[in-house]
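With one protein chain withheld, the remaining protein chains of the complex are depicted in position.
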Amino acid sequence: MAAKKLGLKQRYALMTRGLDWETTYQPMDEVFPFDKFEGIKITDWSKWEDPFRLTMDNYWKFQAEKERKLYAVLDSFAQNNGQMGVSDAKYVNAIKLFLTGVSPLEYQAHRGFAHAGRHLRGVGPRVAAQMQSLDELRHVQTQVHTISQYNKYFDGFAEFRHMHDRVWYLSVPKSFFDDARSAGPFEYMVAIGFAFEYVLTNLLFVPFMSGAAYNGDMATVTFGFSAQSDESRHMTLGIEVIKFLLEQHPDNLPIVQKWVDKWFWRGHRVLGLVAMMMDYMLPKKVMSWKEAWEIYFTEAGGALFQDLERYGLRVPKYADVATAEAEHMSHQNWSIFYQYTHAAGFHTWLPSDEEMDWLSEKYPNTFDKYYRPRYEMWREMEKDGKRFYNNALPQLCTTCQIPMGYTEPGDPTTIAFRSSEYKGDRYHFCSDGCKDIFDNEPEKFSQSWLPVHQIFQGNCGGATVPDVLAWYNMNVGADNMDQAGSPDQKIWDAWKTKQEKVAG
Amino acid sequence: MVQIASITFQNTDEARPIIEAVKADNPGLRVMDMPGAVKLDRDDSIVIRRESVEERIGRDWDPQELHLVLVSMAGNVDEDDDTFTLSWSHA
Partner (left out) sequence: MGVVSLKPDYEQHIEIRDRLENFHGNQIVYLHWEEHLSFCAAICFPLPPDMPFGAMVENVLKPHYAAHPDFEKVDWAAVKWTVDNTEITPDMETSLADNGVGHKSLIRFWTPGLHGYKSVGTC
């Protein structure tokens, strides 16, 4: 009689359990030196439950299938000159910001999960972290392939790797991941696996990839949705980490809560870049940042934290502030980039009348009152030949490293200034959330590499803006400044003129 | 507050029979069409049944094939050979 086929749960147990052993030549604590110092108490690693019972053999099978499809589409995009079919040349700037700001984080995530997978001593989380590490490597590879296609035609992509370590606004996502990767393995898993992947990643990928689909960018839709197909597995890993830690020992709750508070706020700040991409940089818009926040944080996050209440975990501190900021964040961020367009690796512009009307409709409480007048003023200045640039360098938040452009909760006319003292020095923050993070770990954040201060210390190529831009490897006059008059716009206009001629 | 279970699929030929099966098996399902993707929401839980998908595609289907077309989801996962369930309730 043929052996009866095993059920999924049995197969998964056989393929993932009993693979490890107690070491004898060396004590376990020396083989796994990093999984105790954070204060997390684990009594039984075998209680780890992976809700996606994906075994390694199936993992390879599915990932290979995803890769075959993805590269077929990327190849077809290149063969068919897909870059000419996007909605507008402006759209390409959103992709520049994504590929220079986010893609290197995929690589950081790959390294981070490889580290966590090595240093957690339970076999369940190690298998899951190993799979995620491979996924993240796959993601960065697919995104670099996309960069290579766009880089043939448009500026701003060529030095993405060099720029990630140097350019002022790219220090925001870079320092976010540096912070996570220099923490212990449990904090890393909560930071990236839970707070970023579970609570916030939908806001990064879903509306934005849908936006790419709407704007004719087949390459980005493809890498985006292919990455996102791994994301559901990452999300379940993230939530499993939380449940496992909270079920293992009651002493873990305050530690986990502190991490959830910290990493929710850190993630919220980083995603401000996406807010601006959605509201300002997509020529055809799918939904506003505020709408995305309502769906993916208020509604989905609400259900999640209601579920986690049974462990005593509460909604992240300052979630209410973040929700209130959804009315302002994209406008404040776009204003930052508009006035520092000379130092940015993508182009900017003022929203058209039609776009401003869309923003009024999506932000009825704030846009017309606080932000439309600002754009109208700048438009008048442009007409008078006095396009507005900020020729000084901005004060940066010590924690998130973003220019301190966010306003007081409840008062959009006053910048929020917060500060702390540590060892006789003053440190500045954009918000209570960022101040709390510093106050909890001043030893760590007093080491922040703040781009503006580094320039003044003489560590960034020289004292003038051209010196610093040269040190960034920025191709001045091509990578930076307004969309209007850029080489990108010229090549786009030439394509469109040709197409019209052919169409007769 | 009602907890919403949710699953988002790519809007592709491969995913459409699965989306149809979910619609048929989950009364009260709400559908949000986005460019390139479809988000399905339902109060408390959503279930995907192997048999319902197989009826629509005319071949054997392993619920783990979901991995090829999934975009996102919300709810606790329970998966076996015949069903894939997202739910906020605790048995």
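The chains carry the letters A and B, assigned in the order they are written, with residues numbered from 1 in each.
Keep in mind that, in the parts below, a residue touches a chain if its C-beta (ideal position, glycine included) is under 8 Å from a C-beta of that chain, and two chains touch if they have at least 3 such contacts.
Just so it is clear, the model here is predicted, and its values are computed rather than measured.
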| item | value |
| --- | --- |
| Among the chains presented, those that the missing one touches | A |
| From A:G85, A:G458 or A:G485, residue that would touch the chain that is not displayed | A:G458 |
| Residue, one of A:E67, A:E441 or A:D467, that touches the chain absent here | A:E441 |
| Residue touching the undisplayed chain, where the options are A:T16, A:T222, A:T236 or A:Q339 | A:Q339 |
| Residue of A:Y370, A:W471 or A:W495 in touch with the missing chain, whole complex considered | A:Y370 |
| Residues in subunit A touching the chain absent from view | 33-34, 37-39, 184, 332, 335-336, 339, 369-371, 373-374, 376-378, 381, 386, 388-396, 403-405, 407, 412-415, 417, 419, 423, 425-428, 439-444, 446-450, 452-454, 456-458 |
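Here, only the chains that are shown with their structure count from here on.
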| item | value |
| --- | --- |
| Approximate Å spacing (C-alpha centroids) for the pair subunit A, subunit B | 27 |
| Complex contacts: residues of subunit A adjacent to subunit B | 7-9, 51-54, 58, 62, 65-66, 202, 205-207, 209-214, 221, 225, 228-233, 235-236, 239, 286-287, 299-300, 302-304, 306-307, 310 |
| Residues of subunit B defined as touching subunit A within the complex | 1, 3-6, 8, 10, 34-37, 39, 64-65, 67-81, 88, 90 |
